[in-house]
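Just one protein chain is left out here, and the rest sit where they should.
Which chain is which? They are A, B and C, in the order written, and residues in each are numbered from 1.
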């Protein structure tokens, strides 16, 4: 960490700051320049509160040289982390497609969608049981019953399953779920992250609505530092001023993450855009940007079907999209399981 | 709710949509225009998923006529909610100042700061025990021990106390805390909100980092719909592209909230800006905008003092600021307890 | 346009509003509902100031049914506009690559880069002569001399050329330039747009730093409504809170624009990210999203070369990227000129 001190500052204040830094167990290398004094901090600076130092009156600027994340950092772990979920690999050149309905609604629905997406090439089944809803008056999901139906579909089709967990109090109910999803709204629910860090089950960590890439990696770090190395990152759009789409898919985040971390990175284009007709082009864009997989909403129910609606694709649309993805994967050096 | 259907749409699809709406227990008034068909939904539309309807292929646009919040809505509760905390009133023309250190560090620290801010006019003591930190390696607060010290300061000074709660699992430890604070990162931790809704203790609900005003009121609604009417809203800055300040204080949110809801609204200028020298002007701006109070960080410890630093004021600076606030309050028709 | 009137409003005010609308030459269809009155405006509503109506006290909401852009609207012009620039087509299934240095610096530099990018498959040569710079103290480009060197490179290589125009006062100097570029900062310089609308030369219109898609199309409309139908849209990233990249490439804008307008849409990944190593993945993502072309910075000069730097690729990196693009184009049904 490099701390630049303002010109003409009281040397006593500077000394006090140096002593405070040394008190944290760090070394300090002082370099006096014409216009400023530069402090180079030596040692493990991940404990230093950069926000605090930056706002001190005598400080002109602070620059991290080390990233504050360690377990997630590609510098210390150059090879891709490969996470195996029931024989399907995330990372290391594999490309996975997670698909399924927004919410689990009935046994018939979840099994039919599962069979349809499996036929088209999906390898993991998604389905919401506990739903985070802006309104307390909206349908909050089937809860534990939804998880049971999802597990039935797993049995029926052999597909591993993923579902969102919203509170550490539900952890026992998720026994048998293959990937635990942390939603955007809970990306900084630190108590939940720590609890998931004490499991070994893979965690799919969605980016918070307005989280920076660094904050997102720090949330992965919360899970990893407790002992669970199996974190999959999922870009799902960020909040910007543009309202045409529900969120703005931050496509640049993919190559940046692939450079900064060894963790697998996938994209959820359904939630990013909120519009089913944008899902195919955004999926192909994600392939081009270097993603390790996709998570797609697919429905088979008449309510959605009638209007060809919302953010979910019909099974036949999903099928067509997977064929286009297969044409593009060789250009980025990636492959699907059976290819 | 007004749903505008696109021109030249298949009447069968429109009929299906109308049937689906009626299935939710709502009436539908259909008005055929030259360029579009307009559906007027009659009844309690708070259950309708506006996001779903908006993204249907046959729908041009959807407009809510009713706000989706009821308990928090000033339309149904025109008079200000007044929340009494140990004899100090939030709302109804009263102006309260909450002050104290960012974190509780020691018995001596918290008691000294409490006495200093009480002398200057603060009526409620703040102090962090559980600290939400971006990094798992940063100091996470004294936890339960911090709460004990805060309660000791309450005993010593007679000031009611407020502290942040991060998980429903800690609820018993907060017995004796007068206001439970929900931080920006947990504004949509719905399980926590529901749990706090089953208490009667006042809840201070901070705005999420990128929450709209409507989403914020819907989170208040989560608490209120479970039975707890005592919610205080606290604006603390939103995330924008401007990086000079840590967050951008959304000063317009104050008059908008005062119009839309009967709940008291206060401002936290310390976290909004992250710079102590901006706290006085932003506090005076909040008074001008019509806020019902402020929450201010004040420190007395040598680490901060040495550098006159960060987002905390020194007691003497706090004292000067309160004097300027007292000069301004008559212009907005507000008063402090003892004035 | 649908105007929803608030409940219980003074009928006199509503009548006055209706009369005002009729005074604009529009018809009004009034529909009385239980909770609100809905006005349907009939006729050409593009003259109505939606912002003004929306903020009237008696108005609950206003919704456009017609988009405010006409010439640019795909509804009224379903087929792709195809713009021919020296035999190279933008739109209609063709894919063009514009390449060249950020600034024209010398005859040798611009000719060498032109030859290198032409060999790799670029069809149009870019080169900045007038440079919009945040600081008045920074190099402002070679100006008219830069344009002359660019024209020399056109003569030498046969490539059509594109350069940015910053003021209507320079229009004569751009005689012989094949595409006139309007930069992000001038997207709403309406006097400049109107002036370019009176030419027939193709205009490449970059998206403003914080422009919505609709505002961007309205700026295209300024050019088209004056008589110039040859507008190419260029997405170049928008300003968001994420600072890792200089701007956030709004990849979703591409499929949205392809749906809303018949104009060709290309992407500038160099300026969007500001990082040369992100240019290849973002270019492939743009292909996947359905773009009609790319504009890429390529350099051959030692200052950049030494550090492998900034947002410009080296010719050999550019060459490798074009090969990957060629592998992906069939998946999106697009082709390059000679393929």
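The definition used in the following text is that contacts are C-beta pairs under 8 Å (C-beta built on N, C-alpha and C of every residue); 3 or more make two chains touch, one makes a residue touch a chain.
Computed from a prediction, not measured in an experiment: that's the story for all the values here.
**Student:** Could you tell me which shown chains are touched by the chain that is not displayed?
**Tutor:** A, B, C
**Student:** So one chain is hidden, and I want to know which residue out of A:106, A:155 or A:243 touches that hidden chain in the complete assembly.
**Tutor:** A:243
**Student:** Among B:51, B:92, B:229 or B:290, which one touches the chain that has been omitted from the display?
**Tutor:** Among B:51, B:92, B:229 or B:290, only B:290 touches the chain that is not shown.
**Student:** Specify the residue from the set C:47, C:75, C:119 or C:198 that touches the hidden chain.
**Tutor:** Counting the whole complex, the residue in contact with the absent chain is C:47.
**Student:** Over the whole complex, note the residues of subunit B touching the chain we left out.
**Tutor:** Residues of subunit B in contact with the hidden chain: 210, 212-214, 238, 240-245, 248-256, 259, 272-273, 277-278, 281-290, 324, 327-328, 330-332.
**Student:** Considering the whole complex, not just the chains shown, which residues of subunit C touch the missing one?
**Tutor:** Missing-chain contacts on subunit C: residues 13, 16-17, 20, 46-47, 49, 51-52, 55-59, 68, 132-139, 166-169, 185-186, 188-192, 194, 208-210, 215, 218, 221-222, 225-226, 239, 246, 274-277, 303, 306-311.
**Student:** Name every residue on subunit A in touch with the hidden partner chain.
**Tutor:** 2, 4, 7, 29, 31, 33-36, 38, 40, 42, 60-61, 63-66, 210, 239-241, 243
The rule we apply is simple: only the chains that are shown with their structure count from here on.
**Student:** Round to the nearest whole Å and give the separation of the Cα centres of subunit A and subunit B.
**Tutor:** Inter-chain centre distance comes to 27 Å.
**Student:** What is the distance in Å between the mean C-alpha positions of subunit B and subunit C?
**Tutor:** Those two chain centres are 40 Å apart.
**Student:** In whole angstrom, how far does the Cα centroid of subunit A sit from the Cα centroid of subunit C?
**Tutor:** Centre-to-centre distance between subunit A and subunit C: 31 Å.
**Student:** What are the residue numbers in subunit A that touch two or more other chains?
**Tutor:** 210, 277
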